[in-house]
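Removed from the display is one protein chain of the complex; every other protein chain stays in position.
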Amino acid sequence: MTDRTKTDKPNSALARRDLFRVAGLGVGALGAVAVGAVAVTGPAEAAPADSTTTTGYRETDHVRKVYELSRF
Amino acid sequence: MLIKKSAVAAGGRHLSRSLSQTVGAVTGATVDRRAFLRGSGLAAGGAALAATMPFGMVKKADAAGPATAAAGAPIKQLKTICTHCSVGCTVVAEVQNGVWIGQEPGFDSPINLGAHCAKGAAVREHAHGERRLRYPMKMVNGVWTRLSWDQAIQEVGDKLLEIRQKSGPDAVFWLGSAKHSNEQAYLFRKFAALWGTNNVDHQARICHSTTVAGVANVWGYGAMTNSYNDIQKSKALFFIGSNAAEAHPVSMLHILKAKEQNNAPLIVADPRFTRTAAKADEYIRFRPGTDVGLIWGILWHILENGWEDKDYIAKRVYGFDDIRAEVAKWTPAEVERVTGVPGSQLKRVARTLASNRPGTLVWCMGGTQHHIGNNNTRAYCVLQLALGNIGVSGGGTNIFRGHDNVQGATDFGVTSDSLPGYYGLADGAWKHWARVWELPYESVLARFASKELMEKTGIPVSRWYDGVLEAKENIDQPESLKAMVFWGHAPNSQVRLPEMKKAMEKLELLVVVDPYPTMTAVLSDRKDNFYLLPAATQFETYGSRTASNRSVQWGEKIIEPLFEAKTDHEIMYLFAKKFGIDKDLFKNIKVNGNEPLIEDITREWNRGMWSVGYTGQSPERMKLHMQHQATFDKTTLRAVGGPCDGEFFGLPWPCWGTPEMKHPGSANLYDTSLPVAEGGGAFRARFGVERNGVTLLAEGSYPEGSPIKDGYPEVTMAMLQKLGFDKDLTAEELAVIQKIGGEKIGAVSWTTDLSGGIQRVAVKNGLNPPGNAKARCVAWNFPDPVPIHREPLYTPRRDLVASYPTYKDTKSWRLPTLYKSIQDRDVSKEYPIILTSGRLVEYEGGGDETRSNPWLAELQQDMFVEMNPFDANNAGIKDGQMVWVEGAEKGRVKVKAMVTERVGRGVAFMPFHFGGWYQGQDLRSKYPKGADPIVLGEAANTATTYGYDSVTQMQETKTTLCRIAAV
């Protein structure tokens, strides 16, 4: 997500809801657990190391490249 | 099921009815191909999956479980090429701790600019490999049993040696693959040679063999003349028998750019209203198998109005008057009678093509897979020649090939009629390659049953089962086939599956070497002498592959081979050792452990592939190109600055001379606007210098900067001597030439000089090594020198058989080949509907790999047949209903009916990627446990029939007859 301080973020999770979470994505969620290390800081330029300062979308080199190639 | 249920809800309050309607389509409210397939499929597929498949599990056989792929480990970005079609899209893989964890767009590739189709965007799933063949298996009394690699090599090797001993080397068929890298393909052909047979072939036989032979016999080389990128410069786009939007989706990036930027009209000629046709300005629906008539019908208008390029024809085309004579017969009325296309439409098309030059012509299997496939491909070429569209940027015959390395595997001779580089099988060819291999010619000869069989074209893959089933005395080799080795080939891509099943059961030994069990594992009822050996994919090794545009791209290894899979070259090494041919096979190739060094193999073919210009592409140059992809222009493919400045991406062949010569490669073939040293060229002087007193050489046309302002034959030492250019040869080059030529030094040519000196000196002096000839409209060495129409073997138009009969029965490629006796049998009453086949975007080839990928499998869950509402209503068939499609040779398949106007009246279409069902029976239980593809279905080719091209033995899949009845 993006800058949390500026969004109308909903209430934090209730413990009761956690019950559902397991059922939630079903097989998918379980499978995803196995992936483990997918939380990846990608190679894109200027991807911040500290995620707490992330502001979501910004015009990185990677993004500029996408726009440039879309004009192709 | 879920989607069904939510669909009911989807009818509610909506802001945009049109969009909700389209979403509703997914539920079956309106019919589209995917919607109609959901429903039950989802249930079955989903349940099967839940039981067997942990989602998202990036799993390796033994090493790192997920836990070890801990956050913080460095992530490497590796580059390779997509393993599906021939466009050659760059895949960027993110790998952490040996696990392929992510896929990013390959933006720097000038070919795909980051784009992918469904298959390319899903290749990472291959690293999950849940449905892969995990370890060697053999069938013991009908049960798949695991065995070790060592056991497998010993047992299979012993059995093969026993067959070789008993029945000769020609009793074994080595069926190679378009999935080999160039290095593996080259090694495979050499391996078969040292085994001692020409019974070696691969998929090219059944996809573009008629293109390769047809086109090469017009102007020299059997390949796409320009590139995907070059299409951006086209002013007109003519597609016939090609559904690029599904079969080569990323090519549409370039095609749609031409359409938008140049306002280039897109014309699609196809019996089926394809998704490519949906993007067209003009759609021509014609009867399957009447391509020659259609093309001559267009040319009739061009000639009638004098729209042909007379200057071009005079300078660069031979035999055009013979074409005029044939085309004169194809009046608009006759064209309409045969093809069903009105003359007024073709006049419009002719005018469009004539007034928008240069234009490109694209064809695929819709054109090639006919018993007159070679006539079709040559007719397409002639149309382009008439318009002056060949050898110019924006023009060309852009033949889109099917697999990621089918061009390379063809070039490297995984074919029963040639050694690598199209050298053929004659004495001189063997001597050339023996020199390259540094083996005495006699020792190679000794591996064969006889010199005659060494120089005799082998059995083509399209006919291997006839090589098993045909009586011994009818086959031109000592014994019928006793063993088949399927090394990367899906059986369901071939016609007449019931016959193939019989042959599989008759064989003494059946071996599959493949990442997946393939339908071979389940089609037959064999109980023993049946082995499955797990092979690695191209993601699990490295090396070069040749895209359709002749660019050679170097791919890196992304992950280690999964489970117990081994790379093809390692398996070849293990067998070679077993057969005692390893010393010869790897004489100049280093072997690390059991793995031959890929770069050494590349360098070996660099030393021998002079005839195609596969000599300048060293591993170092190819790696440099991949590293500096971003420096290449996305239209011209030429590098601007950087270390590859001036070179074309992937050094598309011909890339003349040695790597040190730094030839830039040739983006567009036969392009006289550039000097040969900069990628220019001319038509190849392949067929002599004159015929019946008429010159075959170009007149007044030559590549820029040529010292000879006219045509000339292919370059030989004698020619260099005559021109005084031999002085430019170095002492070392001359020594090599003398050694090869001996007494007859003048006969050493650009194709046989291993020093590269002749090519270097020729190119330096502005000469095109293959000469400068005219393109031939008349292939006098072919059954039909001028392309003519012949009715399909199974035709619904009996009234046309008398005017356009097929050939007489004959014997070719070691086997009896039937034509007339098939056509004479009139089955058009019992089987009134024309059956044709084609691709779906989600799957590829026989589909074992793609149907095992859940991300793709979910999108196409059921095999189906498209039929026109007219035919469906007549037969009382409803959309979505199960039907029997029975082919004219009684093979039948049980599939879902898809009632659609996509096909015309009297025509039915089936996709050919499905397999795992046979004549109504689900064979899932016969796969090795856990290696069954997610989606199974009837193979279209169970219902297809006999019919082979008169030159190449291409199968006739694109037009046969069938009947369709409700189950």
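A and B are the chain letters, set down in written order, and residue numbers restart from 1 in every chain.
Methods note: a residue touches a chain if its C-beta (ideal position, glycine included) is under 8 Å from a C-beta of that chain, and two chains touch if they have at least 3 such contacts.
Keep this in mind: contacts and distances are computed from a predicted model.
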Open item on the list: So one subunit is absent here. Using its UniProt record, which name fits best from "Sn-glycerol-3-phosphate import ATP-binding protein UgpC 1", "Tryptophan synthase beta chain", "Acetyl-CoA C-acetyltransferase" or "4Fe-4S dicluster domain-containing protein"?
Closed with: "4Fe-4S dicluster domain-containing protein"
Open item on the list: One chain is left out of this view; which of B:G102, B:G391 or B:G711 touches it in the full complex?
Closed with: B:G102
Task: Residue among B:H208, B:R902, B:K926 or B:K958 that touches the chain left out of view - done: B:R902
Task: Contact with the hidden chain (one of B:E125, B:D404, B:D417 or B:E647) - done: B:E125
Task: Residues belonging to subunit B that touch the chain removed from view - done: 1-3, 5-6, 9-10, 12-26, 30-34, 42, 45-46, 49, 55-56, 71, 102-105, 113-122, 124-125, 245-246, 249-250, 252-253, 256, 260-261, 263, 273, 275-276, 278-279, 283, 841-842, 854-856, 858-859, 866, 900-902
Open item on the list: What does the interface between subunit A and the hidden chain look like in terms of residue numbers?
Closed with: 1-4, 6-14, 17-18, 20-21, 23-29, 31-33, 35-42, 44-48, 51-52, 54, 56-60, 62-63, 66-67, 69-72
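Here, only the chains that are shown with their structure count from here on.
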- [ ] Please compute the C-alpha centroid of subunit A, do the same for subunit B, then give the distance between them in whole Å.
- [x] 41
Open item on the list: Help me check something: in the complex, which residues belonging to subunit B touch subunit A?
Closed with: 49-50, 54-58, 66-67, 69-73, 75, 77, 94, 96-97, 101-102, 104, 107, 113-114, 253, 257, 634
Task: Residue ranges of subunit A touching subunit B (in the complex, touch as defined) - done: 27-28, 30-40, 42-43, 65-66, 69, 72
